[in-house]
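Missing here is one protein chain; the remaining ones are kept as they sit in the complex.
Let's look at subunit A:
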Amino acid sequence: MASAGLRDAPQLPDFGLLKRLARDQLVYLLEQLPGKKDLFIEAALMSPLDRIANVSILKQHEVDKLYKVENKPAYSTNIVNADKAAGRTRKYKIIFSPQKFYTCEMVLEEEGIYGDVTWDEWSFYLLPLDEDIISMELPEFFRDYFLVSINSVIQNLFLSQMVHELWHEIEEDSPVDTVGQKPEIGHIFLLDRDVDYVTALCSQVVYEGLVDDTFRIKCGEFHPRAPEQLLAFSVFSQIRNEHFSSVFGFLSQKARNLQAQYDRRRGMDIKQMKTFVSQELKGLKQEHRLLSLHIGACECIMKKKTKQDFQELLKTEHALLEGFDIRESVSFIEEHIDRQVSPIDSLRLLCLLSITENGLAPKDYRSLKTQYLQSYGPEHLLTFHNLKHLGLLTEQAPGETLTAVESKVSKLVTDRTAGKLSDAFSSLGRKSNFRGISKKLGLIPRGDGEYDLKVPRDMAYVFSGAYVPLSCKLIEQVLERKSWLGLEEVTRLLGGNEFVTGKRARENVALDAQRIVLVVFLGGCTFSEISALRFLGREKGLRFVFLTTALTNSARLLESTIEAKA
């Protein structure tokens, strides 16, 4: 696929347009309510809003005060009712983003304020976080879709299939005159998160992923707000995709360069000094600021990671991925639980163990679950129930040999008229088969010699050379083969017939566009996956565009399965 002539990556479409559209629409909505107004913003909307508009834009359109509404959408109804009780009259408008739900209307009606408020929608669906990342900012999507709506039911349609179907409909519905337009994207992949949980559960060691694991990047806003063109050349863009081990060296090199540039001041005459101050100083200062930010971040990461035995944790993860010394990993996990260290990490290791081993042995399951509840609280039995539903943490069926169950289940699954399956089977039916897949796709690179993380040779570098992310490997394989041909065994192991391939020959796709690949992650994607595919893109002369319901990591994924503590 990659030929020498195509090495330089094609230009991406300008997704900044989406931002401008959203901003214009917001302004329009604000203008619909002339005069001074206060704005109450739901907490979850703060960061996305920040990326679209800023306070001065809001002020320009006569927003007086800004309030944050914490997790309680029903709060606004209290305001209205309180005003009513106090005899105050005000105008209220609720702006639903991205769309109003009928449930909201019901709440308004029940609260007795239907009619007292007007409402509108801010159809702000897509937030470009980067030139190649677009987020739908729907972190709850994973829980809503994979946990709540689909899990006790094996649906004939899997999510990506559903989207695919809708896509078709939209295409058929849309006006005919797209003929003149040239498609800007050559390939589209739709990936359900449940195809690959393993990658999302691993500790991230690529800089941006590690930063996300440690500090939680909100809306791609780790770096301080800075002019975007500056960011493109900034420190961050140079280290974000690097393995953490190479970051220190890079930062200290940068620091030395910076020092040298500052040092040039000495021995300058007045005139030189003047040009220096007017032309270079600002940039240097900016760089200095960013550099110290990242150095600070690294320090903080190191401190946190040494405290929690990161090295040991990684060792266990790698052992699980490779499938050796399972007993040792089990006892590490047990001790991890007993020491009451991070409940999320404990859960993460348990899930990794379960997925890589196709479920825990009943004895282990019981004992580890009991100890987990004893360490972190009995209410987590609800969490375990959720994880079982998701197929993230399961118990091997006792008695029957696995293969027997497997064939039975797969028969049931293929029998589409069966439709409904008992819960026990549904969790078994979604067995991960990780080992088989890993073998087929070669996800664990052979350990001949040291893996030089500074000069990555494949996508495994994002996990210290120990594992190639499954999701990314699938994409690589399909792109290489230009189809799923030859991957039948893998698709079977992944849940077989739930794959759809839509092919539409479009001769008029421009050469450049053919090298742009849109990857849609339904249920969230991680920075590690982004880094891995960016690497692949550089190798093959492709550009990947990421569209995701949200950026996720192991903690976000697992937290969404935990029943909230009241």
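Here, a residue touches a chain if its C-beta (ideal position, glycine included) is under 8 Å from a C-beta of that chain, and two chains touch if they have at least 3 such contacts; residues count from 1.
Just so we're on the same page, contacts and distances are computed from a predicted model.
Among the names given as "GPI ethanolamine phosphate transferase 3, catalytic subunit", "Histidine-containing phosphotransfer protein", "Cdc23 domain-containing protein" or "Spermatogenesis-defective protein 39 homolog", UniProt records the absent chain under the name "Spermatogenesis-defective protein 39 homolog".
Summary of contacts with the chain left out: across A:118, A:272 or A:483, the touching residue is A:118.
For the chain left out of this panel, the touching residue among A:144, A:280 or A:325 is A:144. Within the complete assembly, A:375 is the residue of A:375, A:491 or A:514 that touches the hidden chain.
Although one chain is not displayed, its contacts with subunit A can still be listed: residues 24-25, 28-29, 32, 99-103, 106, 118-121, 123, 144, 148-150, 152-153, 155-156, 162, 165-166, 172-177, 334-335, 338-340, 366-367, 369-371, 373-379, 381-382, 385, 419-420, 563-566.
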